[in-house]
Structure formats: structure tokens, C-alpha cells
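One chain of protein is taken out of this complex; the other chains stay put.
Per-chain residue numbering starts at 1, and chain names A, B and C are given in the order in which the chains are listed.
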Amino acid sequence: MMNQMHFLLPLAIAIPLGMGFILPLLGRKFTRLADVLANLTTASLVVLSVLLLISNVQLGKPAVYWFGGWQITASGTIFGINLVLDGLSALMITLVAVVSFAATLFSSRYMDQYTARGKYYGLFMLMITGMNGCILTGDVFNLYVFLEIAAVSSYALVAFGCERDELEAAFKYLILGCVASTFVLLGVVLLYAQFGALNMAQLGQRIASVEPTRGSILALLLLLSGLGVKAALVPFHAWLPDAHPSAPAPISAMLSGVLIKAIGVYAIIRVIFNVYGFTDQLGMTLMILGTLSMVVGVVLALNQWDFKRLLAYHSISQIGYVVLAIGLGTPLGILAGLFHLANHAIFKSLLFLSAGAVQYRTGTRQLDEMGGLAQRMPSTSRSCLVASMSIAGVPPFNGFFSKLLIIIACVQAGRWGFAIWAVIVSILTMASFMKVQKYAFYGKLKEKWAQIREVPLVMRYSMILLAVLCLAMSLLIVPGISAAVLEPARDALHQGVKGYQEAILVLLGSGG
Amino acid sequence: MRRVAIFIVSFIVWCALVWPYNSANIAPDGTGTAWDLQSIVLGLFVAFLTALLFKEAFTTQPKNMFSPLRILWLLLYLPVFLYYCIRANLQVVYLVLHPDMPIKPGIVKVKTKLKTESGVTALANSITLTPGTLTVDVVNGNELYVHWLVVESADEDKATEIIVSRFEFFLEKIFV
Amino acid sequence: MTGMTVIVKTITRWTAALIFLYGAYLVLYGHLSVGGGFAGGIILACSYVIMILAYGGKETIHALPKAVAARLDSIGALAFLILASLGMFGGFFFSNWIRDIWPGQQFRVFSAGIIPLANIAIALKVCVSLFLIFFILASLRMTRKGDKIEFRSEEVD
Partner (left out) sequence: MVTQLLTFLLIFMIIAALKALMTPRLLSAAISLGAVGLGVSFVFLLLRAPDAAIPHIVVEILVLLLLIRAAIRREVKTVSGQRDIFGAAVAAVLLLLLLALIVPVFSEDLSFGAQPVWAVTNPQVELASAHYLSRGLSETGSANIVTAVLLAYRGYDTLGEATVLFAAILGALVLLRPRARKPLEEK
């Protein structure tokens, strides 16, 4: 029974899309109804994604869904669009669902300070739709379309507060995002002009069948730089430190936690591993980009006093870890990278949510204006401490294990230099978060904060949920659990172009 | 009443729109005609929708809309207008090609006896379409400012006589 | 008196419905000849937009207020999604379930199953969207308070 679940695949897109159309209809009177509906939607997505995760493990091979029943013909022509559920996409949609559930739970009280709740949730749902669409699709043009859905709704969400800074940040994000999208589209167009195919598996087959041409290299460059902007890798990171702090806290959590991964890193590694095929040069490029991001991000973060801006710089840095590890191309490297990607989604969204909780009560984001908040806001302080220790790599939290794995993978692959950089960045990260803890939550309680209270209950629950996950995800290192969650994802990448093609083209050639 | 008029005109326009497609695509086995039942039903629906959405389309006086006399006068007017248009064209060509370019541009004010908005608009457009004259503005419903390439008379009545009356005679009959 | 001169108004009165009919033709015949939901929807929106331009906002806006337009926008998009989702009963998302039941006759209006219906849904969505874009841009006002510049949307004058 469980291995027949893939007929549910389009629901992962249809549910949030439908809610995205319905929720904006709810006006001022139905604020609470909008809260309930949005939370129900994300909760149902969590259930759905867990079902899909389990069904993927039981099926043991990628499941494919063809829209409209336009399956591949006997002669090998593909003319429809397909969804692919393999280990990696199952892992990613689960992450998106979990983080968005925490974010909607947090929103239901946090967004009390803003108007237009229905429209907020509408955009939120559209963003989830875009991400799920990107993750599940097996078609490069479709990837572009859903990337645009996610991006366009995130532009509006960044500027949701309509203050001067927020509008400016959103505008910058919009311009860079549009240029990036155009690059991606141009890359897709170039690929189609050369290979006459849009389906990723078929494209991979045709690219592999000829020598690399100038055209396909140009297409790869365009795709990499376009998606690199979305992923905020270092030469393309300029928009992120403005955009992520400006958004309302739940949105910051979504942006840093999953958006840059779903439409950035995920798309890059899909293109590299399953369409073009992994080569040493590509791996080296990824490793250099990753290390640059890692170092530049953390160095810029050290000097920040704006809580959310500091977190945004750390996002760049942590994304660097992920890309470095995946760029190694070894099984352990890919596993470590994906593990860190999952961990980062959880602890970075928790950090942004706790920064939002602090801002909700104190109204400030400046670390030097806070102090001693642990006495007044114990839950927030404790969950933030958990997340800080995770990101800094303190055992037994999840961040420790994934960073350890990354460093081991570097050493195992003989990349000592990269391993040393990873260790140095890890130490700097720890320093940075000791600063956060010291100035924001410990030390002397300032007089003006003597009367503040803990944030409302649902916001606390949302943070505690993520804090528990920070601990629980350490278990993913245990072989049995890893085999169920992380290893299918790693295999999806490590089997490369061949494995992906065999799963999609052959499977459907026999009429499945 | 007005809605009925809109409905009828819309339906006629719809038939004119779909007729080329339908007549070009009569199936080889002879089924389907230019007057396809499906498209006619659809046309009735679209015309109903148009009548519902546009309360002021086409006309303000639906009673006179389908009077045959008006249509007759309209058919008469067209060749007359075409004649004036061609004559004015030749005049402008003459002016342009003449070595001295004997033009004397200016704006004159003219008056019209036409009452309805449609009539004034038709007059203004007739004047504009005729080369050499160009309606610039309409004020108070019956005074037109006309840009004239060769101002033959700055006097209001005289100018009205030259520019307006040749069209007015017909337009009065059409837009009663 | 708002809007433009009597000439523009009268011409608009003559042509707005014609434009509307042409848009409707493009939408309903979109699966048969050149056209489709996007093209037709834009032209449908045009018939409203020229009325706003000619008559000024007040006359036309009450025919389609912003709140109603925003709802119709959602409803159009939702209708398309529902059409696609109902395909699940025909086996697949986006499967042409109407055509499976009632194929119709080629080259006739009722022939392509959900395609004409999807065209109508898209046309509604695109038409209202374009109208809203126009409305938003036309009603945008820039105000200066000291060195602070604010953009706010107000009712159209």
C-alpha cells in the first residue's frame, strides 16, 4: 500500500496553491480563520511529506508522475511534464513542510503587528508552492516557472512591512532576482535549442551522448550564476544581508531556512549531478564557491550588531559548508552536505524565529541595546541557546555531527586545505554566537526591559518544536535512521546522471 | 430597450466574427455548416453578457437605432464623404507640391446644428479625416475648434459654411 | 466633468463593446484558431481600461470595484486549479476528463474538453489582473512629507 503513494505527489503542489488562492479572499474579520486554515495547510503538508518520505523508502526507487497522463512514448519522445520523487526531493519537501509549519505557527501571533493577514498567508502559500514545485519537478522549464513563483512571492513578503528600509531591500532583491531568473531562462533556452528536450533525464542523456560544446558550457554557466544568485553564494550574495533581515521574522526563517536551499542549492546540485553529470572541474568550482561563501560570510558576520543581519551573514557562511561538502563528490561528502543542509534549515529558522520573538517584545534588533533577556524570556532564551549551540557545532546538537562529517569527508578526500578552512570558520561561528548569547540574553538586565514578558504561547511552541528537532536530528547520524532518510537522498545524487535516467526513462518505457 | 439593442448588435457582430472560421472549416464529410448551432448558442450567451456589462454601448437612443431611413442616409453619405476626402487630398497634394507652399494655417471656431453627441463626434471625425482640416476640441457640445491648413475665412459663420455644412446635411439625417 | 472630450467618450461608447466581443471571440475560439485565454483576457481588460481612460475613474470603478476585482482574480485562478484537480478522477492531474466522457466534434466549439473551460478561467484571471495592475498604477499617489516620500494608493479621481 505504502509504495503506491506517489499518486499523491501533485497534492504537494495543489494544496498550498489552492490555499494560496483562497486565503487572500479572507478579509479583516476572518483573521483567526486565516490563521487556522494556514496552520492546517502546513500541518497537512507535513503529514503528506512524511507519507511520501516513507513511501519512497519502501518503494526503493524514484517514483514518477506524468501530468495529464502524457507519458513517454515507445519511441522515447517526452512531451509532457513529470514530477519525480526520489530520496533527495522527499527529504527536501519534508524540510520545507516542517519549517513552514513552524513559521505559520509563529505567524499566527507574530503577524498581529501587521495588517492584511489573508494576503500574507496567500503569498506564504504561494512561496511554498513554488518551492515544492521546484523540488519535485523533472523538467527544466517547469523548474524556471516555479522558481519564479517562489521568487515573486518572496519579493512581496520581504517588503511586507512597507517601511523605507524594507522596500529598499526588497527592491534590491527584486532587481537581482529578476536578472538571475533571466539567466536561468536563457540557460534553459540554450539547452532546448541544442538538445531539443526539456525533461531533465532526457536532457542528461543527450548531453552525455555528445562531447561538451561551447553552447552547453555557456548554458551551464548561465544556470550556475542564475541559481547562484538565488542560493546567495559569495560573488552573488549582495542582496541577502538586506533582504533576509527586513522580512517579518517567520518569513526570514523561511527564506534563510528553506528558500535559498530549495530554489538555489537544490536546483544547482540537481543540474550538476543529474543533468550535466558530476566532473572534477565542476566539483572544484563548487568547493571554491563554497569555501569563499563560508569565509566571507562569517567574516562579515563578526562585526554585526544587528541580530537578524548577523544571522543572514551566517546563512551565507553555512550554505558555503553545504556546497563545499557536496562539491567533494564523494559519498560521504554528499551525505554530510545534505545532512548539514537539513540541519541548517532547522537551526537557522529557529534562530530567526527567536530573533523575531525578541523583536516582538523589545522592538529592537540591535544586540547592544538588549541584555539579560534570559531572565524575562526564558523559553525564547533557551531555544535560542539550543540553536546557537547547533550552529556553532557543540555536541550533542545536530550541527556538531554534520560539521564533523564535513570535515571528515574533506580529510578523507585528501582536501586538507578545505578541511582547515572549515575548522577555522567553525571556530569563528562559535565566537560570533557567544557574542549573541552574551549581549542579548545574558549579562545585566537593562532597566527598560524590566517589564517585558515572554512571547505568546503559540510562538513559544513553535520555537520549542524546532529546538527539539535540533536535538532529534542528531539521531540522523545513527546508521538505521540515516539509511531511511539521508542515504536515499545521497544515492539520488551519487548515482548521477545514469541512475536518474534509468529511474525515469526506463521505468516509463515499460508503461509504468 | 437599450439593452435589447445592444444584444441584437452584439449578436450580429459575433456572427460576423465567427463566420469566417466556421465557413472555412466545414468538415469534409459535410457535417457542420457556416451557421453552426453551437456557435449561435454561444453567440446568444456572449451577446447577453455584453448587454449585461455595457449599459451604454453603441447608442443612447435605441428607438431609432434600426430605422431603415437612417441606414439609407448612411449609405448615401459614404460616397459623398469619400468624394470630399479625395478632393481634399488632391488639394493638399497641390499645396505641398506648389513651389511657394501657399498655406495659411490657423485655428477657427465653427458651430454646428447637430444635437446628439454621436452626431457631433461623427462630424468632428469627418472633419479630421478630411485632409487639411483637423478638429482640435469640442466645447459646449456644439462649438468645434478646427485647425485649418488654409484659412479661407476667420469669420465664424463663413467658416461654418465652408467646413461644416457639407457634412452636416447628411449627418443631421443620420443622427436624428 | 471628468474624463476626456465628448469625441473620445462617444468613440469609446461605440467601440468598448466591440472590443469586448472580439476578446470574447478570442477566448471562446482560442482552441480553434489564433487566440486563447491570455490574449483574449488582455483584450477584455482593454475594453474596461479604455472606459476608465475616457470617462475617468469614478464612472467605471463602481462597475468593478477593487475589492470585487481582487476576489475575481482569486476565483479565476482557483477555477483553473479546480479544473486541473478534477482530472484526478480521470486518472491524472490535468487529464482531460470532459473529453473522455464527451469527445465532441473536431473543429467545433465543444470539442476539446477542459481546454475551452480552462481558457475561460485564464481569461477571467488575466482580465481582472490587468485591470488591477492598471488600477494600482493609475491610483498611485506620491506624497512628500519633509524628506520622506510615500507612495500610497488612493481612490481614482
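In this text, contacts are C-beta pairs under 8 Å (C-beta built on N, C-alpha and C of every residue); 3 or more make two chains touch, one makes a residue touch a chain.
In this text, all values refer to a predicted model and were calculated from it rather than measured experimentally.
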item: Displayed chains contacted by the hidden chain, counting the whole assembly; value: A, C
item: Selected residue (touches chain absent from view) among A:H6, A:K119 or A:R415; value: A:K119
item: Residue, one of A:T41, A:T94 or A:S153, that touches the chain absent here; value: A:S153
item: Per the touch definition above, residue among A:F30, A:Y192 or A:Y461 touching the missing chain; value: A:Y192
item: Residues from subunit C at the interface with the omitted partner, ascending; value: 26, 30-39, 42-43, 46, 49, 53, 70, 73-74, 77, 80-81, 84, 93-94, 96, 99, 103-104, 106-107, 111-115, 118-119, 122, 125-126, 129-130, 132-134, 136-138, 140, 142, 151-153
item: Residues from subunit A at the interface with the omitted partner, ascending; value: 17, 20-21, 24, 67-68, 70, 73, 75-81, 112-116, 119-120, 122-123, 126, 129, 133, 141-142, 145-146, 148-149, 152-153, 155-156, 159-163, 167, 190, 192-198, 206, 210, 213-215, 218, 221
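Methods note: only the chains that are shown with their structure count from here on.
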item: Topology of the chain contact graph, where touching chains are joined (line, ring, star, complete, other); value: line
item: Chain centre separation (subunit A, subunit B; CA means) in Å; value: 62
item: Subunit A and subunit C, separation of their C-alpha mean positions in angstrom; value: 35
item: Whole-Å gap between the CA centroids of subunit B and subunit C; value: 28
item: Junction residues of subunit C - those touching two or more other chains; value: none
item: Subunit C partner contacts - residues on subunit A that touch it in the complex; value: 10, 14, 17-18, 21-22, 24-25, 65-69, 164
item: Contact footprint of subunit B on subunit C as seen in their complex; value: 5-7, 9-11, 13-14, 16-18, 20-22, 24-25, 28-29, 32-33, 63, 105-110
item: Complex contacts: residues of subunit C adjacent to subunit A; value: 70-71, 74, 77-78, 81-82, 84-85, 87-88, 91-96, 148
